[in-house]
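A single protein chain has been omitted from the complex, and every remaining protein chain is retained in its original position.
Each chain gets a letter, A, B and C, in the order it is written, and its residues are counted from 1.
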Amino acid sequence: MQPALALVPKNYLTEKQGLLSWFFTTDHKRIAILYTASITALFFLGGFFALLMRLELLTPETNLVQPETYNKLFTMHGIIMVWFFLIPSIPNTLGNFFIPMVIGAKDLAFPKINLLSWYIFMLGAAVTIYALFRGGVDTGWTFYTPFSTSYSTTYVVAAAIGILIAGFSSIMTGLNFIATIHKMRAPGLTWYRLPIFVWSMYATSLILVLATPVLAVTLLMVAVERLAQVGIFDPALGGDPVLFQHMFWFYSHPAVYIMVLPGMAVVSEIIPAFARKPLFGYKAVAYSSMAIAVLGFLVWGHHMFVAGTSVYSAMTFSLLSYFVAVPSAIKVFNWTATIYGGALSWDTPMLYAVGFIGLFTIGGMTGLFLAALGLDVHVTDTYFVIAHFHYIMVGGTVMAYLGGVHYWWPKISGKMYPEGLAKLSAMAVFLGFNLTFFPQFILGYLGMPRRYAAYPPEFHMLNVLSTAGASILGVGYVMPLCYLLWSWKYGKEAEPNPWRATGLEWKTPSPPPTHNFEITPVVTWNAYDYKAQQEELQLVP
Amino acid sequence: MRSDILQSGPASSISGEYEWFFWTMVTVCTLVALGIAIVLVYSMIRFHRKRENQMGSQRQLNIPLEVSWTAIPFFAFIGMFAYGAKLYFDIERPPDNAIPIYVVGKQWMWKLQHPGGQREINELHVPINQPVKLTMTSQDVIHSFYVPSFRIKQDVLPDRYTSIWFEATRPGKYHLFCAEYCGTKHSGMIGWVYAMEPHDYQAWLSDGGAEGSLASMGQKWFHQFACANCHHFDSAGRCPDLRNLFGKPVELSTGETVVADEGYIRESILDPRAKIVNGFQDIMPSFKGQISEEQVIDLISFIKAIGPQSNIEQHTSPGSVPQEYGNQKGIAGPGTVSISGSKPETR
Amino acid sequence: MTPAVSRRTYLFTWLTLLGLTLLTTLLGFINMGPFSIVIAVALAAIKAALIAGFFMHALFEGKLVRVAIAAGVIWFLIFVSLTLGDYITRGWLPFPGK
Partner (left out) sequence: MSPEIAPLALHEQFANPNQQRETASFGMWIFIISEMMLFGGLFVAFTVYRMYYPQAFDDGSAGMDIVLGSINTAVLICSSFTMALAVYSAEVGSRKLVSAFLVLTMIIGAVFLAIKFTEYYKHFLDHKAPAVWFDSAGPGGPKIELFYVFYFIMTGLHALHMIVGIGLLMATLIRNLAGQITAAYYTPIEVAGLYWHFIDIIWVFLYGIFYISGLHK
């Protein structure tokens, strides 16, 4: 069917043309696309560093790169992946695009601030990449003092300032989301009718707003200390390097939840849609998101059990760390219960979502080892930790991100992605990921410390396995980039609601018009009400 | 020699308990993960969508289920916390009879000192079945002393002491790693711990060619840095009497009381003004920059030796007369410590 | 539009703030050891509450704003208390660095 061009209603992609219409847009959907393009580029840059690291670790000796270079590689990998991919990943792309649509709003509360946040993010990225091209940074993404302030000879200040700038973009996004979710919901859309996606994004935004400023001020102090040669964290001048760790982890532990809560948000949408079943234990899942946001701030000390903090402080943090594991467990059980008894269709988003459950469970359970004081002493600062947080952040967040991109791709682009290729890449990601990171648990248990450019030969075999897995993982990540771009142009036209999912975003054309809804919807139903949905579509006998 | 064989598995007094706890956790977690996996795989087969318009069950709440999968993990977690905390206390609290060994980390080497004065670089010789307490500091950035087989790790910080202890249970050669990223050659800041039968250890000690025990070195510095001019061994001096000081509470001019431990003595040498003993004047000059971390350690050993619990003497080799030993101030480089070359275990 | 706060209230708030500033300064001249800064911060907190309550209309805003302010204060207290918790309990065990 090829209707006359004039009859095709304008959507957000076609309403305005030209590059400038993108760079000056205040449409949350277009800004989401701008963010997606930026973070995709940065993801592959960070991934390239990871690839070089894995190649270097293929042999016990340093033969591909020198230790100086290796140290810069893992630092830049960490900085780019954490602050320029994971933190903005789901919130600024899928969140930006779908929070207003899911709550039936025309746009975010502050569209200009939304655009400004993208520019600030790009400025931060530019400053960081400047540091990279001037020769990189070798402090590790954690910037531990006094190494970062007094001993490193690399571009620490530029990198710190870049991250600080990007932090303000995070704060703006969080602020925008909170105000939007509170004030812009469609009539009738009460808190308990909101999809879990919104609850989790709200929890994420709280952390963004409350934690990010502390990172900003901590990095500011590092920069001042380094530039002015004064002692803030330098013990020689009366400072305490452990205080830096407190301040850094006060941000950076909650930051882990900034990364994984949006992943949980996406998975909580995908699973009901492909099981055609309401999310099991809606309130438990909603409250657990909020509990994670609050409790996540009480546990940062578990990064410092061997750092020279007091034993009593360590015990407090250990106990609190176990408390934050409870809401995560609740979520996993409820997702599993949602799948049980559903009418399951194993499309690509569902594959990613189930992969998320599996990998997040392993990541979460190994977290229990790290929270146990006595066990942590041996495995902290080893590859056990590396494997643990990659299971959460890559196995969790990146899987959920890819699942979400596939799930909403018909809505974003108006086209269907090629299902066969997508399933293949989902499998490649899952298998490659496990092959890369599972051996690292064993390496850590055997005692291989992290951030080692060279290692004793008895760790060789497991490192070879890990590198082999990384190559599969790399292919798994490049494939979606290729076929999604292909489908944007050549893919099959998508219906407004190809999955027959509930949710307001599916009640408007694909791709949506600039103002999302021709008529502001009035909500009278609960989230995930598949029965009403089927009745509405007159599908139920 | 047996101790040349590289041992990787667990080999310390706490590692048995550690292994038990670790593998119990692995078992519990695997069972739970398997449970989830079974539900998922079963659903995958049993609940596959058969008709295009099919809907899933619309059940969305089961209160007993929600409560149980909240409460059961909660109490299991409390149990894990409790056992982990107990193990941590065991790892953190050295027994009283431990051999005191001092560690100074710097970019990128470990310098270790035995109470008898033997000095080693990147190697540590210890007897088995005897607790060893490490008191550690760093000359530059943060390092971390990590012996995987002993299941211990402790960050080593500049300008303060941290401590850790272990008791090796099997003779052998074990990896020593730096586990906190410390700069370019972080991965080269590695070494070996040699756990030896007690008689081998005694032979190694006496073969050492140490220039005198740490305490006797400390006594030498005590005179060389003119500490003795003020700190008389009577109660009439202008400065506090240092005899019977170590481990005792000290009342400060601010009214607070602190225990005279290693950290306090170190601070009092390098920054005397920080804590002034009640009834004394702020007249002591700072020795910061004039005295190396090793010399501070010697002085602490000396003060310990004249203190109430001088249990260190039993481990020191004979010869407490101060001998000529490097007048260098500052960093003792590898050259000055070549005594380790004559050790039986040195590679 | 009726103003939320009258000019009289603003005037009284202003004068109270100036008075509290004078009080803070005068109390500073008395040596109270560690308490002098505690009192100074407590007085500052009272002043901050006055500014937020009257000048910023927090007392007349809805529940949402009050919850937000409470959240900010609570989060700051979490940060302070758990950090200081480490510093205060250091040295409770008689081993270096514990």
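Assume contacts are C-beta pairs under 8 Å (C-beta built on N, C-alpha and C of every residue); 3 or more make two chains touch, one makes a residue touch a chain.
The structure displayed is predicted, hence computed values, not measured ones.
Trainee: For the chain left out of this view, which of A:V209, A:V285 or A:V299 touches it?
Mentor: A:V209
Trainee: Touching the absent chain in the whole complex: find that residue among A:L55, A:L123, A:L243 or A:I442.
Mentor: Candidates A:L55, A:L123, A:L243 or A:I442; residue touching the omitted chain: A:L243.
Trainee: List the residues of chain A that touch the chain left out of this view.
Mentor: Residues in contact with the chain left out: 105-111, 171, 174-176, 178-179, 182-184, 209-214, 216-218, 220-221, 224, 228-232, 236-240, 243, 246-247, 250, 515, 520.
Trainee: Spell out the interface residues on chain C facing the chain that's missing from view.
Mentor: Touching the missing chain: residues 1-5, 7, 10-11, 13-14, 17-18, 21-22, 24-25, 27-32, 34, 36-37, 40-41, 43-45, 47-48, 51-52, 54-56, 61-62, 64-65, 68-69, 71-73, 75-76, 79-80, 83-84, 87.
We adopt the following convention: only the chains that are shown with their structure count from here on.
Trainee: Indicate which of the five shapes (line, ring, star, complete, other) describes how the chains touch one another.
Mentor: complete
Trainee: Between A-C and B-C, flag the pair that has more C-beta pairs in contact.
Mentor: A-C
Trainee: If I average the C-alpha coordinates per chain and also across every protein chain shown, which chain's average lies closest to the global one?
Mentor: Central by C-alpha mean position: chain A.
Trainee: Using the average of all C-alpha atoms in each chain as its centre, how far is it in Å between chain A and chain C?
Mentor: 36
Trainee: With chain centres defined as C-alpha means, what is the inter-centre distance between chain B and chain C in Å?
Mentor: A distance of 42 Å separates the two centres.
Trainee: Send over the residues of chain B in touch with two or more other chains.
Mentor: 92, 154, 157, 160, 162, in rising order.
Trainee: For chain A, write out the residues touching at least two other chains, lowest number first.
Mentor: 242, 308, 311 - these are the residues of chain A that touch more than one other chain.
Trainee: So in the complex, which bits of chain A are touching chain B?
Mentor: 62, 67-68, 71, 138-140, 142, 144, 146-147, 150-152, 235-236, 241-242, 275-282, 284, 305-308, 311, 314-315, 318-319, 322-323, 325-326, 329-330, 332-334, 336-337, 339-346, 354, 357-358, 361-362, 365-366, 368-369, 371-378, 380-382, 445-447, 449-456, 458, 528, 530-531, 534, 539-540
Trainee: Would you tell me which residues of chain C are touching chain B in their complex?
Mentor: So the residues of chain C in touch with chain B come to 91, 93-98.
Trainee: So in the complex, which bits of chain B are touching chain C?
Mentor: Those in contact with chain C are residues 92-94, 135, 154, 157, 160-163, 247, 259, 261-263.
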